[in-house]
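Below is one structure, written out as C-alpha cells, with a few remarks after it.
Incomplete set of chains, arranged as in the complex.
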Amino acid sequence: MGGIAVDEISKNVSCDIVRRTVPGVKDLPVECKILIEEYKCDIVMAIGMPGKEPIDKQCAHEASTGIITAQLMTNTHIIEVFVHEDEAKTSKELASLAEKRTREHAKNAIDLVLYPKRLIRMAGTGQRQGGKDRGPIK
Amino acid sequence: MGGIAVDEISKNVSCDIVRRTVPGVKDLPVECKILIEEYKCDIVMAIGMPGKEPIDKQCAHEASTGIITAQLMTNTHIIEVFVHEDEAKTSKELASLAEKRTREHAKNAIDLVLYPKRLIRMAGTGQRQGGKDRGPIK
Amino acid sequence: MGGIAVDEISKNVSCDIVRRTVPGVKDLPVECKILIEEYKCDIVMAIGMPGKEPIDKQCAHEASTGIITAQLMTNTHIIEVFVHEDEAKTSKELASLAEKRTREHAKNAIDLVLYPKRLIRMAGTGQRQGGKDRGPIK
Amino acid sequence: MGGIAVDEISKNVSCDIVRRTVPGVKDLPVECKILIEEYKCDIVMAIGMPGKEPIDKQCAHEASTGIITAQLMTNTHIIEVFVHEDEAKTSKELASLAEKRTREHAKNAIDLVLYPKRLIRMAGTGQRQGGKDRGPIK
C-alpha cells in the first residue's frame, strides 16, 4: 500500500516523499509526528492493515486515537488509510479495496495541502474511499 | 449540511464564515483546531454524517474525543453536529433531521459566542437538536 | 439542576458563582476550563442529564474523559454531576435523585475548596451521592 | 484503605505522608497531580473501590485513563489501588482483599521510589496484588 501511495502522489504532483515503515499500527502515531516535526512533511498518510481479531480492532482503535492526537499536537493533517482484513471476502477483493482506498486517499492528501477548495464540492456526496459511495441524502 | 449551517448563520448574524471540507469525520478535529488557531475563528461547527456500521460508530467516537481535546487545547467551543445514518428510517427523514439539527446547532453556536445568557433559559428543558425535545423533568 | 446547585452553595457559603449553560454534555469540558482559566473559578460543577440511548452513554463517556483532562490541564477540581435518564423509573424519582445528587455534590465542592479535611472522615464509608450509601465494608 | 496504606508505609520507612480524600474515583487524577506538583510528593497511591454496575466500571476506566495521563504529565508514578466491589463474594473477603492489595501496593510504592532494583527480581513471577499470584510461565 505504501508503494501505491507513492505511485499515485507522483503521478499527480511533483514533491518530495519520505517513506517509513513501522512494526505495527500502534507505532504509526509517533512516526507520523516525527515525519511532521523532524522531516517537515506537510501531510502524512498513515497506512495499515489491522487484522480481524478483537485485539486487532482494539489496536486499530488505539492507533486511530493516537493519530488524531498527533494531528492536534502539530496542526497538520494525517490521513489514516486502514484496510481491515475482514472488509473483503477474498484476498483478491481485499487487495483491490486496499489499492482503491489508498489511491483515493492519496488524492485527498494532495487536495488538503494544495487544493482545499476542491474538497468542498465533494461535501455531502457520501464518498466512501475504496468502496461504493453512499451518495447524497435526499 | 455545511450549506445549511452557512444559511442559518447568515440569516441571524452578520459575520465572516470560513468553510472547509475534510475527507472523513476523523479529519475534523485538527481542521477545527486550524480554523481556531490559524483562521482565528471564534467558534467552529464540526459537521459530519457517520455511517451505521460498528467501524463507523468507532470512527465517530474517536472524532468526538479529538474534538473535545481540540476545544481544551484552544479554550474555544466546537459544536459537534453529527447525524448518524441510522437515526432515521428513510432518506427523507434523515435529510429533514440533518437540516433541523444543523439549524438548531447554528443558533446554539451564535448564542455561545454572542448571547451566552440566552442558553441559561434553555437549561433543564431537555432540548434534543433535530428531534423531539425531552422536556423538563418534574 | 443548575439552580439547585446555586441554592445549595448559597445556603452554605458566601461566594461568587458564575453560571453558564451549554447545548450538550460534550460542550461541558471546554466551558469548565474557560470558567477556571478565564473566570478564575476555584472549582466547577459540571451538571448534565445524559439520555438513555447507547449514543447518549457514549457522549457522557466522552464528556467525562474530557472533564478529567480539563482538570489535569488546570490542577483544579471539576465535580461531575451527571444523572442518567434511566437511573430512575418515574419522572418524579428522577427529579428527586437529581436534586439530592446535586445538593450532596455542591457540599462536596465546598469541602474540596474550603474544608478538605472533612472529606477524610467520609473515606471508606461508601457514600453514593443521591442514592442509598453503600456503607463501609467489614 | 487509606488508613491501611498509611500504616504499611509507616511500618517500613520513615517519610512524610499527605492524605487526601475526594468524592469519587473520577476526582482522583487531578488530586494525585496536585499532590505531586503542589505538595511535592515523590509517589502517590490512588485508592478507590468502584461499584459493580456498568456505569461504575466506566467511571473506573475513565479514572484509570486520567491517572495514567497525570503520571505522563509529571514523570511520577501513581500506584492505582482499585478494588472492585464484585471481586469478592462476601463483604469479609472483600475487606481482606482490599487490605492485602493495599499493603502489597504500599510496598511496591516504597520500592519504586527507594529500591527500584528489588522489583526486577519480581519480574515475570506473575504477582497479583491481593490475590493468588499467577506464578511464572514455564
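Should a chain be cited, it is by its letter among A, B, C and D, assigned in written order, with residues numbered from 1 in that chain.
Keep this in mind: contacts are C-beta pairs under 8 Å (C-beta built on N, C-alpha and C of every residue); 3 or more make two chains touch, one makes a residue touch a chain.
All of these numbers come straight from a predicted model, not from anything done at the bench.
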* Structure fact -> Whole-complex count of the repeated chain (4 shown) stands at 5
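The working rule: only the chains that are shown with their structure count from here on.
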* Asked: What chains, if any, are shared contacts of subunit C and subunit D?
  -> none
* Asked: To lay subunit B over its twin subunit C by CA atoms, how big a turn is needed, in degrees to the nearest 5?
  -> 70
* To do: Measure off the straight-line distance from the CA centroid of subunit B to the CA centroid of subunit D, and report it in whole Å.
  => 40
* Structure fact -> Touching at least 2 other chains, the residues of subunit D are none
* To do: Specify the contact topology among the chains shown, as one of line, ring, star, complete or other.
  => line
* Structure fact -> Each pair of chains that touches is included here, namely A-B, B-C, C-D
* Structure fact -> Per the touch rule above, subunit B residues touching subunit A in the complex are 1-3, 19-24, 26-27, 29-31, 33-34, 37-38, 49, 51, 55, 58-59, 62-63, 65-66, 69-70, 73, 85, 91-92, 94-95, 98
* **Of all residues in subunit B, those that touch subunit C in their complex** => 61, 64-65, 67-69, 71-72, 75-80, 84, 105, 108, 112, 116, 119-120, 122-124, 126-129, 134, 137-138
